[in-house]
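With one protein chain withheld, the remaining protein chains of the complex are depicted in position.
Letters A and B mark the chains in the order given here, with residues in each chain numbered from 1 onward.
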Amino acid sequence: MKSFDVAIIGAGPAGMASAIEATRNGLSVIVLDEQPAPGGQIYRAIETVSDQRAAILGTDYLAGRDLAAAFRNCGATYVSGATVWNIDNGLKINYSRAGLGSDQISATSLVIATGAIERPTPMPGWTLPGVTTAGALQILLKAHGAVNDDVVLVGSGPLLYLVATQMLTARYAPRAIVETTPAGRLIKAARHLPRALTAFSYLRKGLAMKRKLHKSGIPFYANARAVAIEGTTTAQAVIFQSGGKSHRIETTAVALHQGVIPNQQITRLLRCEHDWNANQHCFVPRLDAFFQTTVENIYVAGDGAGIGGAVSAALRGRLVALRIAEKQGKDTIARQNDVLKKLKADQAIRPFLETLYAPSPENLLPADDVMVCRCEEITAGQIRHAVDLGAPGPNQVKSYLRCGMGPCQGRMCGPTVTQIIADHRKKEVGEIDYYRIRPPLKPLALAELAAIESEPTRHTPL
Amino acid sequence: MKTVDTIVVGGGLVGIAVAYGLARLGQTVEVMDEGDIAYRASRGNFGLVWFQGKGDGTPEYSRWTRGSTEVWPEFSERLRDETGVDVNYHKPGGVHLCLSEDALQSHAALIRRMHDVHGAANYGAKILNRQELDEILPGLGPDVIGGSWSPHDGHASPLYLLRALHSGFQKLGGTYHAGARVERIDRDEARFVVRTNSSSHYADKVVLAAGLGNRALGNMVGLNVPISPLKGQILVTERVKSTLSMPTTFVRQTEEGSFLLGDSHEDAGFDTTSKSAIMADIANRAIRTFPFLKDLRVVRSWAALRIMTDDGCPIYEQSVTHPGAFTVNCHSGVTLAGAHAMTLAPMIAQGRLEDRMSVFSAERFNV
Partner (left out) sequence: MFKRVQTDISNPVSIEFEGQKIDVEQGETVAAALMLAGKRKFQESAVSHAGRGPFCLMGVCFECLVEINGTPNRQACMILAEDGMKIRIQKAAIEETDR
């Protein structure tokens, strides 16, 4: 089994920057990433994107080009198409190579740079074909130059406006933008404005996006409530209340977005402690000032450490690498301080954004008839019923209902299940906690599992 | 503070089955349970309702198990009628498969011994050769050379069983406390005081069914409970069409279509993490047994701690120093759920374990 100073999971901005910094400091590094090419979701297809597509995607996206180039040249061992399916507490890592069998490596330090996933958005009709996340539209555009001319965007958050702007630039404007941000959020967010102003470039970009969208004539529906998607076999219309009126927009495609949350599968697998972040409405691994988890030598960089955006992701990646190098005897303190300062500056916009675009309450606590677990088709009402039966938390709910036992392994229902239980039991969300995650982190062919080095055990003595 | 008839400590399959049985008899019962994360063997159960190899050398355990499989059909129907939860119980017979000549030899000897103890009419299990196995289980791999079959074996969903019992118990008026880890049990005149860190509960009788926690709890009421953890891991595949007509000891297909693959026996203390190398071993044996499984994807794995005694048999006992305190310990919470609810609970309600249960006393480890 090969062994490395540092294993990095994920080749987005955090993973790439971490690899660059770690190799620069003489550490041996392996980067395992599930995608065919570096970039993560934020810089997806960054190495191959055409000029036409690049113009649509904008300059923030193109910033990933230099990072990807530096990453390619940094000397780290980079394995694309590698799906990590188990990591044990001795940092032995099993990963699957896209149907070519599994490999195993070990590392002294682990950097989890698996980024974020879009917050699940349970609402009536959200399982109908034709309904996607807003991020999915962006992935189609980045990776495949695919755009849809019949989309209604629904939700809240910067990504929603970014996707809309990119669609507009591609001359396929969304049919409408249905904003679920409740009224009065701007006033609430205003107290964070002074700090946000120190990160003025973000504010300016955001305002420019919104101005462009408003000028374009795309219909905006503010403060939308009671949002539902209609359709028998596929999506046919979005219905909602806005401005005191009921609306119905016929469409074949609906894209939902309520912000992004850390992808916590690996930190949960490794039984790192997590805390509920009430501002970001998500669980975040408990980290020290240098992004080390509660388990020695395991770090989280990027959005997995709490949503911070692409620039911060890369900074966190660098910081973590510098810290690991320091532990191995390199003097990196001055550079760490430099990165920490930049990180602080880059994060100034966050409290403002988090308050302004906090997810809509009807999304966090869906009505009884809304499906929460898409795989096993379990509704919010069934989850509440399981709590009434005495289930104290998500693991018992899972065991009663099979909720979270399907192929997505709880990724799509977990956050909602926890919130529903907390609300129904009138407890703090952090106290309710989350599903216990076990291997395989992604479904794995039995033959592939059988082929790895095994340890014979005693069997049924009957 | 009101005093109930019985407090059951432990809300897993063992505790809730006893509590359900007591509530059925009109007893007032409270169940004290831990929170969402605990050592919960009930969540890691393979789901067999199994008799054929149980109790070699201890005929009473064998008969006790057989008795439970006899009440299971009525027990599961009753649960469905009372709660609407179908625990997916089926009794198509069950098979144990052998992958080596040695394994088959020793297994055949076991089956013969059990046959001699019970007699043909009661036992019913028999050794099958490869041809006979092929007739009932298509798709066996070349390494399978023989096995045994019993008409008394079957399987059920342990998860739905737990839910049905909790639901049934509460419908009968029972009270369930989650997140109520018991810290102390004292005797106060004629009754027991069961304390958590935030509340006290009073009962005439107390039943310790807290799995591995029974060891410490037993000391509080004069019961010696020599049990230890034995780790087991299970793999769960994606759902596929129904292909396996009956369960085997380490491969079974659930009502939903998933294959459950077991099993492992590890002395790993209280570690409950899933280990790649053990998972690989389980996968290997499953594929050797049924090669068609090789392309299925594993979507989940489990690891849990069995509650094990040195002889593998249960411990049922009433305290001599603290009459009214009982302890219930076993590693077959599904198989024995029928017996615990329908046979053991009435004995506890009467305040006395029948004489035939004396063999299950922990005294047996003191000789």
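Here are a few things to note about the model shown:
Everything below uses one rule, namely that contacts are C-beta pairs under 8 Å (C-beta built on N, C-alpha and C of every residue); 3 or more make two chains touch, one makes a residue touch a chain.
In this text the structure is predicted, and so the values were computed from the model without any measurement.
Across the entire complex, contacts from the unshown chain go to A, B. Only one of A:Val147, A:Leu203 or A:Ile218 touches the absent chain when the whole complex is considered: A:Val147.
When the full complex is taken into account, the listed residue touching the unshown chain is B:Glu238, out of B:Asp56, B:Asp204 or B:Glu238.
Only one residue in the set A:Asp5, A:Glu21 or A:Glu118 touches the chain that does not appear here, and it is A:Glu118.
Checked against the hidden chain, the listed residues A:Ile46, A:Ala76, A:Met123 or A:Ala170 yield one contact partner: A:Ala170. The missing chain lies against subunit B, touching residues 86, 88, 238-242, 255-257, 295, 297.
Of the residues in subunit A, those that touch the hidden partner chain are 34, 36, 41, 48, 50, 52-53, 56, 117-118, 127-133, 135-136, 139-141, 143-150, 170, 172, 233-234, 252, 263, 374-377, 406-408, 411-412, 442-443.
As a working rule, only the chains that are shown with their structure count from here on.
Taking each chain's centre as the average of its CA atoms, subunit A and subunit B sit 40 Å apart.
Remark: subunit B residues 11, 33, 35-37, 42-43, 52-54, 56, 96, 110, 159, 162-163, 166-167, 170, 176, 178-179, 235-238, 249-250, 256, 261-266, 273-287, 293-303, 312 touch subunit A in the complex.
Contact residues on subunit A toward subunit B in their complex (touch as defined above): 86, 88-89, 92, 94, 104, 271, 386, 389-396, 399-402, 405-407, 409, 432-433, 436, 438-440, 443-447, 449-462.
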